[in-house]
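All protein chains of the complex are present and in place, except for one that has been dropped.
Then we have subunit A:
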Amino acid sequence: MRSHLRGMTHHYCGTTAKMPYSHVEFKMNYKAEEEFPDLSAHNNHMAKVLTLDMYKKLRDKQTPSGFTLDDVIQTGVDNPGHPFIMTVGCVAGDEECYDVFKDLLDPVISDRHGGYKATDKHKTDLNPANLKGGDDLDPNYVISSRVRTGRSIKGFCLPPHCSRGERRAIEKLSIEALNKLSGDLKGKYYALKGMTEAEQQTLIDDHFLFDKPVSPLLLASGMGRDWPDARGIWHNDNKTFLVWVNEEDHLRVISMQKGGNMKEVFNRFCIGLQKIEEIFKEKGHPFMWTEHLGYVLTCPSNLGTGLRGGVHVKLPHMSKHPKFEEVLTRLRLQKRGTGGVDTAAVGGVYDVSNLDRIGSSEVDQVQMVVDGVKLLIEMEKVLEKNQPIDSLMPAQK
């Protein structure tokens, strides 16, 4: 192989060598051991699952759009571990990845999603009528409520891999679809590129604006490419329904409002999503969805519902209680600081949201948030009176 390359370097005529047609083939010049990443210092799901044998088997494969195993795992190789969060360490570049690289991704999904098997089926339920209660979370404690999810548009590569042309096509389709929304969902699109100072400031003040990713996890997977080309934010006039275009996923859909009326938030969420989905379907570009994976998104951690529903809630006593973590685990909830992932809690206010994504429906997950937060507030009130919470301890859900 090398002697052929030497010929090519100096003159391009007269050689009948078969030239490699992609870097994947070129890399086959090196043994699997030579190409295998050093994961000895790593702590993420990918590093725990990927073996040399698996690498040998998958390294010469690529999806029809050209995404390879090395592309899938690069972010996990470059980012050995997050101090507080067990990161996934791999991404999908297109829908087919979940099939071509299933030997790697199925076990990663299983580890990440509590044992979800390759044969399991995922249930989708976006009927808000099925949510019980949720309209009366105590506003003295619950500052705001929010539900978000992501959607990928079939026929396009995902953010780590999409070309500029694809990204622009996604933006164009999204704008067309969103412009068809009416009533209290009626709104406007703000492209990141060419946004005025004034618009930018308003969006920042409303906490709507997303910025170029700085997280090395996202950058290492290629999601920051061509920023801010074809990125933008759409929101309704009431500022309760928000769509991010081409950030970490093709679409991120967010419903939110001040106070504790999670039912209303979820209602708007479901209706808005379904309306958007209809429009995309009409245009021949439905959302990526399978019976096994549910809604297909870039990061394997967001498969299934891709839903994170939660509240900003004041729990100054509860959060200092030694059993706080245990309660959350039993309720199948997680906490974050109030700046979102990777931030600390300010003034005892926590972002409490569902832990699960796959294997349970949207209604199930929001129900867990509603029920769980209600209990946490009860416990907080009890602690305020200096009484123990033992009798309130929940069973493992």
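Observations on the structure shown:
Heads up, the rule we're going with is that a contact is a pair of C-beta atoms (placed from the backbone, for glycine too) under 8 Å apart; a residue touches a chain by one contact, two chains touch by 3 or more; residues count from 1.
Everything that follows uses one rule, which is that contacts and distances are computed from a predicted model.
The protein name that UniProt records for the chain not on display, among "creatine kinase", "Sorting nexin-2", "SEPT2 protein" or "Cell cycle control protein", is "creatine kinase".
Interface note for the absent chain: among A:G89, A:P160 or A:G309, the touching residue is A:P160.
Checked against the hidden chain, the listed residues A:I85, A:A169, A:M195 or A:L383 yield one contact partner: A:A169. Check A:G93, A:G150, A:G260 or A:G294 against the missing chain and you find that the one touching it is A:G93. The chain not shown here touches subunit A at positions 2, 5-6, 8-9, 12-16, 18-27, 29-31, 34-38, 62, 64-68, 70-71, 74-75, 77-78, 93, 155-156, 160-161, 163-166, 168-169, 193, 219-222, 224-226, 229, 285.
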